[in-house]
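Written out below as structure tokens is the structure these notes cover.
Excluded from the complex is one protein chain; the other protein chains are retained at their positions.
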Amino acid sequence: MNGKMWSTILSYVPKWTIWAQALMVFVVPVILYLTTNWFHTAIKRGSFSRKNKMNHSPKDISPAEAGIGPGTETGHYANIKLTGIYTTDLITVRETFGKNADVHIREFIIRGTNTRVAVMYTEGLTDTDLIDKYLIEPLMIKGIPELKQESFLHPEQADFLSTYLKTQILPVSEIQETQSLQELATGVLVGKNGLLVDGLPGAMLIGTSRLKTRGVDEPLSEGLLRGPRIGFTEELSDNTGILRRYGSDQSLFIEKFEVGSRIKKDVAIAYIQDIADPKLVTEVMKRVKAIHMDAMLESGYIEQLIEDDTLSPFQQVLNTERPDRVIGALLEGRVAILLDGTPFVLVVPVTFSMLLQSPEDYYERWIPSTFLRILRFMAAMLALLAPALYISFISFHPGLIPTKLVLTIIETRSGVPFPSLIEALIMELSIEILREAGIRLPKPIAPAMGIVGGLIIGQAAVQAGIISQFLVIVVAVTAISSFTIPVYSAGLTLRLLRFAAMFSAAVMGLYGVVMFFLLMCTHLARLSSFGVPYIAPAVPYHLSDWKDFVIRAPLNMMRRRPDMMNTTDEDRKK
Amino acid sequence: MTSLRLWLRMICALLILSLISGCWSSREIEDLSLYVGLGIDVGQETKFEKKISAQGGGYPKEEIVTATVQIAPGKSSGQQSDEGGSPSSGKSSYSNEQLTGDSLLQIFRQFSLRRDRPLIGHHLKVIVISKDIAKKYGLKQLLDFVLRDNDIRPNCLVLISHHRALDVLTSKDPSRIPAFYLTGITNNSYISNKILEPVSLAKLDAEMQSGSSFLLQNVLNADGEDKFSGGSIFKAKTTKFIGELSQTDLEALSWIMPEEKAGGVIKTYSKEGFTVLYEIKKKTIKIIPKVSHGDISFHVKAESEGWLMEDWRAPEKEEKGAYLKELEQDFAKIVDQQIDQMLYKLQHTYKADVAGFRDSLRIHYPKTWKKVKDNWDEVFATVPITYEIKTNVVNPGSSTE
Partner (left out) sequence: MNDSQVKISTTQAVVIIVNYMLGAGILTLPRTTSKAVGTPDVWISIILSGLIITGVGIILVTLCRRFPEKTVFQFTREITGRWIAYILGCANILYFMVIAAFEIRVMADVTGMYLLERTPTWAIVMVFMWIGIYLISGGLPVIVRVFEVILPITLVIFVMEILLSNQLFEIGNLRPVLGEGIMPVVKGLKPSLLSYTGYEVMLVITAYMQNPKKSNKAMTWGLGISTSIYLITVVMVVGSLSLDGIKTRTWPTLDLVRSFEIQGLIFERFESLLLVIWILQIFSTFAITHYCASVGIRDLFKAKKMRTIMYCLLPFIYLAAMIPKNVYETFALGDMLGNVSVVLFAILPLVLLLLSIIRKKGGKHA
């Protein structure tokens, strides 16, 4: 009895291959987990090796906090003070940044006194109008009135001097005082006009740069049929101006920082005070202040340095050139980040549905808008999964295609030498190359190239027997669908993921596509952007959030702000 | 640094490994041959096979069945096969291949010794079984492989051919694939009541499992053209072929089976010998079983509404009242005759209930049904069946007197 029982139990013990497989089941996720963790910490550290730890000495201050408080300056002329003695200061200036060929110094004397004054400006950036009329003229021509001339002769009354100049003489709106050479240098080189006055312990910075900027034209990358045709420009002041002009509300709050240690740029954070969640605002500010980089050339730098998950293919920060999109987002309780020097404004937090929405949806009526939204959704799905489904049906499950179609496919594919994966890869890669090339083509050639690329190359490839006609249709549909996505960066993500889907379909057919879909869902579910889960508003089920997700409910019914944003003021009617 | 490089190498190796060794189930579609039709005949070696086995290429088997597979699309011109069944000119859209053996699956695998494209059955549309082989072997045995196969879908149709299945699966016109137009014809059951409702594998399996006799559509073939005519009766327990019903019998059957779609015509000759035609538009049929003291009897009530569609009468007579009533009675009489004939065949000649009487007994008198379930066919042969038919002419068509 015992022996028989023993042998039946033994027969159930799995073979050694199964044990090995069980081990692999355990080991691979552990390896993957450790690898991703290692990547994450390495990215946060800034380098792969543990030895070159960046020395964060106490002297290393975040640029946002630079210049605030004593001894906190960074830069070439750090911590040099201006003495107040005109000649010394002038020599210092001339020796330092005055050596630059495009910095000019104009000296003159204030009328009515013997005070010498020097104006420093950078050519190309100055507003000559401002200098001539409002700086030199009041000082040189009008001068100081008789009564006050006395005080000018006594250099001890330095404060009096600066106050008097500021309050009574200089009719300019932007005026700053500084005692440090560094600030003066940065100011003049950025386009302000520096004013050195004999007896004044320090210098004044007047005005701002007047570089030629372009007008507020409609952005090229986000054109709409219906909607305001304005876009942000590269000037921060213009952009904040646009926000205030088109979204005027006294609760619209704008805060400014500086980012970039070498090339300092202004960053403005805008939010509507009584709508946005205060915790969100603090978090955004915290992250922006923690940025350490020598220069922020574009808002994309900020985007990449404040996002939650660097390894994810999905963007967690939205960028847009359209003011109406930004204002709409602000009204929902989101926060906008504007960077000087780029028209692309960042909006956080971002959810998945925002990537498929376009402001036009709100300007048209609800039935056509709902239809368009659903269309866009389906197009996004198609753009992602069409080639993968093609591969899985052709190579793995011919039984799942309608019979008549199968017969045609067999006939058209008889001459093709490649398996469907290679075929699809060839076509998809060619389309991607064409697309990249098309961005850089000069304007007159671009449309022609598109037609040439699409029709002729595709047709030629079919006739050469490299690909089958069916694939051309699939690829064309995919390419066109991917253009319907309103946010360009999201389109990039989908293009990337399409290849991953193709590979998973090539290994396991329809099962591979399903697994890929699950992987995407899980990843999206784990992703959160500034505390808001990425796949809200689909989940958790908040019925009121669904009014703006796939359908677009009639405007009158969209009364509340999205639940997911934790807004302080929920009623949209106010 | 070395640990970093090691990691990276391992990861790359794993990725490449998964891609290369993957794709186990991947088979490009043009490397497969789909067979859309299957024919099962009495074993008869083809010339090709005879020559091969003369060279010593045979394998242990008995000559039980010859399987014909209809592969689509077929070979393009230039490659003719000299086996029977393939059209001989131009680019054929299908080709028939035949092999003999005693196991269907083994026969299919034999094909892989001869063709570079293995067979797959995902798109099998029709199975034609010759009545001769169905006399010897039950359908349950013949179709066992088909029912177990995971590729073949259960919506595939089953037909019986009067002579050889191979002939049915051949057509003169190379662009018409026989399997497709056979399935197309079965869809016409709504127009004509001489065709049975198509029987799919799923339904067939259900009937075979339920232990009832059943009926399958018959296909005749002459000069490369097929025609549906009549049905073949299969005995319950053995699922073997025992007899046939003609077209007219099927017509009669349509008056008894409640699920049949309405359609078809009744033709009669009027008193003066002219042809008059009645098109059935709607039928209501009720089978009323009666059990009293253990005696079972059935009463069938059928009523139909239809249009008078053709009247060869000359000179024309007014179509009113009495004339119409006369015609209605004529029609009913014809139907009566047909049903009589058919019931006689079912109850006496073949002793098989294919008309669905068992269902009505099962539903209305489950306890009695339990008792007679196991030898229903014998009991059925003794059960009296009465019927009354009523035909109403509702509409004389677009032209009237």
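Residue numbering begins at 1 within each chain, and the chains themselves are lettered A and B in the order written.
Basically, a residue touches a chain if its C-beta (ideal position, glycine included) is under 8 Å from a C-beta of that chain, and two chains touch if they have at least 3 such contacts.
These figures come from a predicted structure and were not determined experimentally.
J.: I'm checking contacts with the chain that's been left out. Which of A:G3, A:P402 or A:P442 qualifies?
T.: A:P402
J.: Hey, which of B:G58, B:G224, B:P366 or B:P384 is the one touching the hidden chain?
T.: Here the residue in touch with the unshown chain is B:P366.
J.: Considering the complete complex, identify which of A:P14, A:P417 or A:P442 is in touch with the unshown chain.
T.: Going through A:P14, A:P417 or A:P442 one by one, A:P14 is the residue touching the chain not shown.
J.: Going by the touch rule given at the top, which residues of chain A touch the chain that is not shown?
T.: Per the touch rule, chain A residues meeting the hidden chain are 12, 14, 18-19, 21-26, 28-30, 32-33, 396-397, 399-403, 508-512, 514-515, 518-519, 521-523, 525-526, 533, 535, 538-541.
J.: What is the set of chain B residues that contact the non-displayed chain in the whole complex?
T.: 22, 24-25, 147, 150, 153-155, 200, 202-203, 205-207, 209-211, 259, 359, 362-364, 366-367, 370
Just so it is clear, only the chains that are shown with their structure count from here on.
J.: Would you kindly tell me how far, in whole Å, the mean C-alpha position of chain B lies from that of chain A?
T.: The answer is 66 Å.
J.: Within the complex, which stretch of chain B touches chain A?
T.: Residues in contact with chain A: 1, 4, 7, 10-11, 14, 18-19, 22-23, 25-30, 32, 34, 36, 72-73, 93, 120, 122-123, 125, 151, 153.
J.: Going by the contact rule at the top, pick out the chain A residues touching chain B in the complex.
T.: 28, 31, 35, 48-49, 394-396, 398-400, 403, 406-407, 409-411, 413-414, 416, 419-421, 503, 506-509
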